[in-house]
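Some chains have been omitted; the remaining ones sit where they do in the full complex.
Labels run A and B following the written order; every chain starts at residue 1.
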Amino acid sequence: MSGSTLGALFCVTNFGESHGPAIGCVVDGCPPGMALTAADIQRDLDLRKPGTSRHVTQRKEPDTVEILSGTFEGRTTGTPIALLIRNEDQRSKDYGNLAATFRPGHADYSYWRKYGVRDHRGGGRSSARLTAPTVAAGAIARKWLGEAHGVVVRGYLAQLGEIAVPFRSWEAVAEREANPFFVADLEAVPRLEAYMDALRKSGDSVGARVNVVASGVPAGWGEPVYDRLDADIAHAMMGINAVKGVEIGAGFASIAQKGSEHGDEITPGGFLSNHAGGVLGGISTGQDVVVSIALKPTSSIRLPRRSIDQAGNAVVVETHGRHDPCVGIRAAPIAEACLAIVLMDHALRHRAQCGVPAGAAPRG
Amino acid sequence: MSGSTLGALFCVTNFGESHGPAIGCVVDGCPPGMALTAADIQRDLDLRKPGTSRHVTQRKEPDTVEILSGTFEGRTTGTPIALLIRNEDQRSKDYGNLAATFRPGHADYSYWRKYGVRDHRGGGRSSARLTAPTVAAGAIARKWLGEAHGVVVRGYLAQLGEIAVPFRSWEAVAEREANPFFVADLEAVPRLEAYMDALRKSGDSVGARVNVVASGVPAGWGEPVYDRLDADIAHAMMGINAVKGVEIGAGFASIAQKGSEHGDEITPGGFLSNHAGGVLGGISTGQDVVVSIALKPTSSIRLPRRSIDQAGNAVVVETHGRHDPCVGIRAAPIAEACLAIVLMDHALRHRAQCGVPAGAAPRG
């Protein structure tokens, strides 16, 4: 019941701080016999890593992953897979002046109230850096989902501040060189670059929306009450740093919908719409699982903000470290990882209880 | 790791089907010595129960709760509290014609794909009736939170279909006779009644938004990674039937916010705003915990809908049972219960690890 563990059967236990020796995770419950090397994981980590464009933090972290256990001769053995990422560019001095003050909108304050001790180096445990182990574990889940079930998990940045970027194609998202934003429409890139340049100059930050879609999910994954598939997705997504909202399918738009509009009709050829986002009654329907998340603007900004120090005195805080002006830009790989982990977990849970290969023809 | 259990230390294990002999739950982990009688729980159940106005399902269920264990001489003993609610008005015949067809937007289909068997009586396990045990367990959590920490958890209907009803006062919500909608502004009631009457006549249904607020939550409850307070709230809320979206604090509005707007400034007198919704870095800040959820329109409607039967043939479905045309109307007590359960769970988790009474002055 470790609070730092995600998943019930495919279990990811996360550890580390942004400025400690290392971060990483232990992945327990992975089926044996799957081909797996560090390169399989590194690919996803490289998508998330900092310093890849001028629009994200300039911290230089190679984020090189080492597999410490759980594989033998290039295949999983069924035993825990420990993944290690050393911290290299730590520069704690950047943060020295923050040791005794709280940054507005930052977890400084709540951590200090909880633990009574404070690792003031960068975000410590609350740093977005701690999503790297999640991404690493997600790479394993994604590989298994693809090989065992043909499931594909993909995400994209759907809105950056006021600028919504509607989905055009997955090919656009994959253009990593031409598209530092993970948007699904390359034509939006110049406008976003200008927006980000102005934002960076202003010393401010902004929020974002990221959408994630899992295709090929068989019907039948999930549970009816409490640990529903959508509930576990919401848990994982809201567990990502800066996320303030989660939607499945039509999400908040379903408030104003009529039942005759929202309920997805079915024909012998399949569903006619997907307002449900691929989940009914907590259980997958076989349609795409569609998730959307809201990320708040980064709390560490250069603009002066009122706050207090640990003694309770009024102070003004300006943050000059290396921060993402929009954490949402690098969030698509993280959201994909979370969705993959939850789906794999429920694939195993379903197989445990119902036994038949998920996705097989319905019984009886 | 039962999928039907909510909470890690304050554990609610839910059982039952809408048309079986009984529904209920086992609540494990409640501290000993708290005064508790069935009347304490019945009060909350009565708020949720069907048949209280013409705007909700006409199923007549007294929803009388019996405490089977865990109390002695009117106090909790620290052992599991089993709560039993007999089903009385079952009328399975209403559903006979649905035995072999799937209702669009309903869990029929996904259950059948998962389990290969089907309890076609009403919603079976997917019925909103299964929120009653959650409400009952929530009543215990709410009582403990109030007595041990002065926490108050309250919810209201903030939007019904297209009609948003802004918060005016908690007193309005409490007017149960004059206010069958749990809205926070009595003046909105006539308009809502007219809206619902027309909706019912049309045979259609509609979605809703419910807001829940916990006041008095001490700083320090929650965990940094994965089992964050907001993540567990999202899990519980998305686990409620019909919920398609969850927001904490500014929620989806934070996408377009600047960091200089979103980050709540702090002064020696306290926070100046609450865009965070009372949670930073997964841990409570001492501000109100503010949650908003979107509920989809009921899937069971009288209007004809295209669907298939179990054999895969095209059919037209019209549902004539006794259904809520807007499940959101009775959802406020359910959302309150979920928030109370998660908060109590994290209160105990915090006490386990950090030992000091939560809410005590920060150490060191």
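We take it that a residue touches a chain if its C-beta (ideal position, glycine included) is under 8 Å from a C-beta of that chain, and two chains touch if they have at least 3 such contacts.
If you're wondering where the values come from, they're calculated on a predicted model, not measured in any experiment.
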item: Size of the entire homomeric complex in copies, 2 being in place; value: 4
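Note that in this section only the chains that are shown with their structure count from here on.
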item: Touching residues on chain B, where the partner in the complex is chain A; value: 1, 3-6, 8-9, 12, 14, 102-107, 109-117, 125-126, 130, 159, 161-162, 204-209, 219-228, 230-239, 241, 243-268, 272, 275-277, 279-286, 294-301, 303, 305-308, 312-314, 325, 349-350, 354, 356, 362-364
